[in-house]
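Note that this complex is displayed minus one protein chain, with the remaining chains in position.
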Amino acid sequence: MEAKAETAANTINIDGQEIPFEHGQTIMDAAFAAGVYIPHLCHRPGLTPHGSCKLCTVDIRNRISASSTSDRRRQTKFTVDADSRSVSACTTPAAAGQQISSNTPALNEVRKTITQMLFIEGNHLCPSCEKSGDCTLQAVAYHLGMLDGHFPQFFPRREVDASHPTVMLDRDRCILCELCVRASREVDGKNVFAIAGRGTAAHLIVNSPSGKLADSDLETGDMAVHICPVGAILIKEQGYEVPIGRRTFDLHHLGEAGLEKVVLAKTVYRDE
Amino acid sequence: MSPAIRTASSEQLSAFIANTCSKSSHLLHVLHELQHRFLHISPEAVIEVASFLDLPPSQVESAVEFYSFFSTVPHGRFDILLSNCTSCGYTANGQDLLQLLCDRLHVLTGKTRDDGLVSVDETSCIGMCDHGASLLVNGRPVTGLDAVKIMRIAELIETGTPFENWPAEWFDISDSIRKIGLLLSEDITAGNGLRESLMRGIDGTLEEITQSGLRGRGGAGFSTGMKWKFCAEAEGSAHYVICNADEGEPGTFKDRILLQSHADAIFEGMTTCAYAIGAELGFLYLRGEYRYLSPHLEAVLARRRVQGLLGSSILGRSGFNFDIEIVVGAGAYICGEESALIESLEGKRGVPRNRPPFPVTHGYLGQPTVLNNVETFVAAAHIAQNGSAWFRTTGTMKSPGSKLLSVSGDCAYPGIYEYPFGVSIKQVLDDCGAEDVQAVQIGGPAGTLIGRSGYKRIIGFEDLSTGGSFMVFGRKRDLLDIIVNFSRFFAHESCGFCTPCRVGTTLLKNAMNKIAKGQGTQYDLDEMERIGTLIKRRSHCGLGQTAANPILNGLQRFPQIFRQRLARGDFEPSFDLDAALEEARQITHRDDAAAHLE
Amino acid sequence: MEQNPQSPSDTASKSGLRRVAIDPVSRVEGHGKITLMLDAENHIHEARFHIVEFRGFEKFIQGRPYWEVPFFVQRLCGICPVSHQLAAAKAVDQLVGVENLTPTATKLRRMLHFGQVLQSHALHFFHLSSPDLLFGFGSDPKLRNIVGMLEKYPDLALKGVKLRKYGQQIIAAIAGKRIHGTATVPGGVNKALSLAEREILLADIDDILMWSQDAVMLNEQIHTAHAEHRGFAAINSNFLSMIGRGGELELYHGGLRARRSDGSRLFDQFDYRGYQQIIREEVRPWSYMKFPYLIELGRQQGWYRVGPLARVNNCDFISTPLAEAARKRFREFGNGDSVQDTLAYHWARMIEALHCAESIQDLLHDPDIAGTDLVADLGDKRREGIGVIEAPRGTLFHHYQIDEQGLIEKANLIVSTTSNNQAMNESVRSVANEYLDGNEISEGLLNHLEVAVRAYDPCLSCATHALGKMPLQVELLDANGTLLDRLSKGGNGRIERAA
Partner (left out) sequence: MNKIRIATTSLAGCFGCHMSFLDMDERLVELLEHVEFDRSPLTDIKHCGPCDIGLIEGGLCNADNLHVLREFRANCRILIAVGACAINGGVPAMRNHFDLRSCLEESFLNGIGVENPQIPDDVELPLLLDKVRPIHEAVRIDYYLPGCPPSADEFLSVLGDLLAGRIPALPKKLIHYD
């Protein structure tokens, strides 16, 4: 289906900037390689794209008619503006000639609203959270200029699991991005996490006989432990060790090249 | 009816699960059996099932928690679910039958009575819209409810009367076909279409289906022939055919009639498809609400196997091997979405996949898969038997053939109407005896709400495409209540995968409740429009993309029904102030003036 | 001297009594209110200072991890957050089995706390109480605030602003920000003080010392010069405070000392981890704030005062010279006995501020302060930790029990203002007795009730999360609830009598 595109220059256009891509890359991949930041929370290079948070939503205009697969109509059927369609940059393959809007006031407003939804459906009390300053959700909200949660708070009651000797799960802060789910399966070669329930009752569960972390095969060094973009999965008995002013997002802004790696490597190990 | 043993020793549990798994290793089936036998699925059962089926416990647990018909806490020996649909729901005739039943049985909605005898809850539309208010008792539908019948049911439950001794006619679900057309006017002779196809050959069959102009009857309308072709061309270790019998859209019930009375046509269509794409296995994914049809469908399959229409070397054609399994869902509207259905079929939560890739290349187990609607397969079987030219004699240029409409609501003759595509709303309204109509909901809550000015519009892919739900709302209906009902439906059925739909549908539901209680203002209307537009455009799948339709349509076409409920002023609190003090009043036993807020 | 007797009854209004409600008490910003019950002769039958705010902290902390606690609890009070953080951190140190911090960590925490007490004391006096004392209790309320001070006494007011600023800067240098920062980690602190930061702080310390001395002198003059200040809101109370090993004034760590109202010692150098043996808290139905008392003296007589007055009275000496000299003059004023004057709180407060300034100076010159050995080796885990500190307004108890997973199972806090609860009630009663005149609520009553509560704690934040001058409305009702008289302050700050 992409064969036709090979003949044209392999570039996509994001907000007026021509960006090269390689076959198999998503819009997000291509943007990332070119240093163009598209806000996202559930995406991390190297893991299977997920497309659930919808922060990376972009609009594609006048798409070249390359795809002819079955459900295209179903896709476009609900589109308000016939001239453009909304896709997730992290899951949509880059295709030659795509004219993409991303960093526009309208789209950033959409992203801000989605971020507000994430804040109000959980219990995101930044003031006392040890992830403050290192939290990607918080940083995305800063990036988008979010000042408040806007919507009525859901104030759900969710469980803490501190049964594991070194790792703690605080579901209040979980945003259901499933990064831990994927990291455990795809990188750690385990299957520690999953999502259960549906709708607003969806929640993170642990794959163990008791449903507790202690009975899972999770280990401190697992990627799943360190990939959480919020303060839902934490190393126990540490926190607040990096002084205010020196935390990741005290020093960096989202979208800086290489920042993703900074975030991943942040965790401090005292007993090393 | 209800088995007596509700708590089981671990040996009993283990033995039961071993036995069940040996009959069918499909996770949903095992869970259905457990739920039926033990009235809930305990954490021990989850571990045991995971171990027998070699699945991660988390996968079993997540499935248990995802599907409405499974529960982790024990339900009653009589487990009653009343439909909350606007057509077959418990308030459809203006009386709250749910409350009546709960009061009568002294049970709270959603709770199991202390003695374990009964539990009563509500559920999304159960597809009985042509039969009035309806419920499921231990999975079996009872229709035509009214206060008298509810009282009688309560009595039978209180006396512990087994089903066999309930009035048999309660369980008869008649077809109520009101108008027959291209498909319903003649029945298919089992095997005829297949024989024609074998004569045409694979390419010929694909060509015939493509030439017919048949488009998907689920509402999306993709060319069936093209879909089959893409799948046939796609490489994979196996190809699959799936029939989507998960008609969950409130107000639609035409598949129920097809499943009950035209099963041969469905299976014939599936087998034709299997022949065309080279599939050896097919599935019919039956919605949990239609589980009662399963024995009948299994019987038809068994007969077709005997007739040589399924199994090895079908109709003697060496290498043409195909069989069909029935998998029963468990109460999740989202599973009508094709990729969510496939996930469910794989024993997982019904969460829609990212597309591309599409099922035609990466479907069941990642292999090329054709997934079509029940009605599509029926049409395909007819086309195979009678040819594409025959099919094109009816309908319009863009929408050849006929469409089955499930007509319900405020009309004299609810039921199934088969029309050539191109029929106008007005025609349908005239035929079904609808008088003094306020609005029509085409395509269910996910579809569109149409007022008088739209009655000249036609059913067809060029105008109003629909899976078949056609709900009539008379003057006496409170349209706002209908929209509240629909917004609750979507919040309940959102799978929770993507943020806009997961959070947005609940925000819309809450906002609609606020408006309905007379506590909304223009601010809330503006908010609903803004959120609605966002989730329509930014959601992951069709559910989210259509979930705001009732509200957006309502605001656009019936603004007065919202405005007349608005509170004065420009802002009202998001919560009920005085109710927020109730807990404190109870704790302190205070009821003085300062103990209240307005 | 006799301890004032306990209020006779906690039951609801009795027949024949009249109710006077002050609602809300200002500078307590709607979180507190006063009701007086009068008998037929217009004698005060009961005086109640209600705390109307409730947080439920002891419950909602349950299930939270212990290492989060210091940052979680400091949100109880934005005025003395550091004190809460440190009290909790001291409890956490016990949970992780740390007896002694590194010298650098100890000194950084101490300096952090001196910064806290300095800024809070400066705020308490200059921003909130000095207008009463300098303009007079009965002065124009429009003027009687920090804005008026900045206009009328700009130099003095600005010094107060800068004293507070300096305390906040100390906090920011150690905790990362002025309010609700992070400094402590289990067994230590998270940040060393850089040499550059030390230089900046050293640059101003001489001015700070000078202004602190000025503040002590000013208070000394005010208190000694105004005879009416001495007996104001007078009560005789027991005193409780922390004390250093040598009997010196101690704000960060030491044993507990209690004196009876006659000045005799009840106990001394008591290990605060055994606080349950000496203190219980009584619940009364008309306040969300409990009433602690010393078990040995019983419910009726065991109530006590904490805070600057208690500390300066209780200690044998102060370790820094300027503050010690000031303490001696304070002591002379009391003729060697404890000073019971409620308004002497302000004087004692400024003596402590001076001590803080001196201590900060010493610490800034201490080589350890810029050290980098920040965290002690952790020892064996324990399931219970009790941290106590002298917060600006008094002794602050934090008590935590954790489960084997490290989550809080049980928590108890006795915050400074709670300890003063009964004392404030007594002072309110004393003032009411003195200034209530027949059936009429006088403007004087209003103002003086404000001043009394404000002496203890215009900030009831720890207990009630409140601060502020008292917007007052006093109502005089008869036993049937009929309004006899009402005085209120309008939007313009003027006091008006209802028709």
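Should a chain be cited, it is by its letter among A, B and C, assigned in written order, with residues numbered from 1 in that chain.
One rule holds in what follows: a contact is a pair of C-beta atoms (placed from the backbone, for glycine too) under 8 Å apart; a residue touches a chain by one contact, two chains touch by 3 or more.
Bear in mind the structure is a predicted one, so any value in this text is a computation, not a measurement.
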item: Touching partners, among the displayed chains, of the absent chain; value: A, B, C
item: Residue, one of C:D214, C:E281, C:D403 or C:E434, that touches the chain absent here; value: C:E281
item: Residue among C:F72, C:W211, C:F239 or C:W303 that touches the chain left out of view; value: C:F72
item: Candidate in contact with the missing chain, chosen from C:K90, C:R144, C:K191 or C:H229; value: C:R144
item: From A:A9, A:L125, A:A201 or A:L251, residue that would touch the chain that is not displayed; value: A:L125
item: Missing-chain contacts mapped onto chain C; value: 12, 21, 23-24, 26-27, 29-30, 33, 35, 48, 50, 52-64, 72, 75-79, 81, 123, 127, 141, 144-147, 150, 154, 158, 161-162, 164-165, 168, 177-180, 276, 279-288, 290, 293, 299, 399, 410, 412, 450, 459, 461, 465-473, 488-493
item: Where the unshown chain meets chain A, residue by residue; value: 119-120, 123-129, 132-133, 138, 141-143, 145-150, 152-153, 155, 157, 244
item: Residues in chain B touching the chain absent from view; value: 523, 570-571, 573-575, 577, 580-585, 587-590, 592, 594-595, 597
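The rule we apply is simple: only the chains that are shown with their structure count from here on.
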item: Chain closest to the assembly centre - both centres taken as Cα means; value: A
item: Chain B and chain C: spacing of chain centres that average the CA atoms, whole Å; value: 64
item: Between chain A and chain B, centroid-to-centroid distance (C-alpha), Å; value: 31
item: Distance from the mean Cα position of chain C to that of chain A, given in whole angstrom; value: 46
item: Contacts with two or more other chains, residues of chain C listed in rising order; value: none
item: Sites on chain A touched by chain B in the complex; value: 49-55, 57, 67-75, 77-80, 86, 88, 91, 93, 110, 113-114, 117-118, 120-121, 151-152, 154, 176, 191, 193-202, 205-209, 211
item: Touching residues on chain B, where the partner in the complex is chain A; value: 43, 47, 56-59, 61-62, 64-66, 220-222, 226-227, 230, 332, 334, 338, 349, 354-361, 465, 491-500, 502-507, 510, 530-531, 533-534, 536-540, 542, 545-546, 574-575
item: Residues of chain C that touch chain A when the two form their complex; value: 63-65, 67-68, 70-72, 75, 96, 175-177, 180-186, 190-191, 375, 405-407
